[in-house]
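Note that one protein chain is taken out, while the other chains of the complex remain in position.
Right after this comes subunit A.
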Amino acid sequence: MTAAATAPRRPTLAVHKFASCDGCQLSLLDCEDELLDIAQAVEIAYFLEATRATAKGPYDIALVEGSITTAHDLKRIRAVRRQAKVLVTIGACATSGGIQALKSLADTDDYINAVYAHPRFISTLDTSTPIADHVPVDYELRGCPIDRGQLLHVLTALLHGRQPRLPNHSQCVECKRAGTVCVTVAAGTPCLGPVTQAGCGTLCPRVGRGCYGCFGPAETANTAALADHARLPVQDGGAGLDATATRHLFHGFNTNAPGFREEGLRHG
């Protein structure tokens, strides 16, 4: 064996993109204070948004952004899984299908006709599905986009052989901890905080806006109670939402997430 082969090998990192806006992988490049240290700690072996240099797999850690919307990507995600020791999905597209999962609830031909003049050039599945529907996923980072702090936490934990600790309680708890004024109680604003997984850092309520659920459903979320409350008339303490507004509240960036999908459909 050569000296190079016996020296401690840095773990390899790959970043793969499927249907997405690139915002979650950008979050890695947005770790301005940590990026050069990350590049020391891991070998960035495949990350097309950042480098043309690619090393062959298998990779120790694969970050996967985006949802599966084409037959080609369905094959590609299986190849990505085979090449990955640990696979981490990043963001709402990869973990639930993303905003484009709205097409799963509609007629795809109608969608293609609405956007493209020559629909026969377009090849797409009828659905936009999360990565875990197709291959085993080891860890998932929620969010539209993911939180940089959570990304660094997961990478650090994996590099040290620890289990990442990610919250599974609701956003509502975070607001209470942070002392953020409740937008529903104070202003009657519809808010998905009680049913949404924590992780963003109370971004929306802090600016007086209701949570729009970009981290997806929390465990054992009582979506029906929240929806029923939002539909109560304003004089009865509700937000006075109609059926469509209630459906749209749940059918946003995590339309296809279990819980949000069904609750939205209940207000068809």
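In the analysis below, a contact is a pair of C-beta atoms (placed from the backbone, for glycine too) under 8 Å apart; a residue touches a chain by one contact, two chains touch by 3 or more; residues count from 1.
The rule we apply is simple: contacts and distances are computed from a predicted model.
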Chain not present in the shown complex, as UniProt names it (candidates "Protein lplB", "Coenzyme F420-reducing hydrogenase alpha subunit", "Similar to glycine cleavage system H protein" or "Dipeptide ABC transporter ATP-binding protein"): "Coenzyme F420-reducing hydrogenase alpha subunit"
Selected from A:Ala14, A:Leu63 or A:Leu102 as touching the chain missing from the view: A:Leu102
Residue among A:Pro58, A:Gly208 or A:Pro258 that touches the chain left out of view: A:Gly208
Subunit A residues touching the omitted chain (full complex): 17-24, 26-27, 29-30, 32-33, 35-36, 39, 44, 48-54, 66, 69-70, 73, 98-100, 102-103, 106, 110-112, 114-118, 121-122, 124, 128, 144-145, 200, 203-204, 206-209, 212, 214, 244-245, 248, 252-253
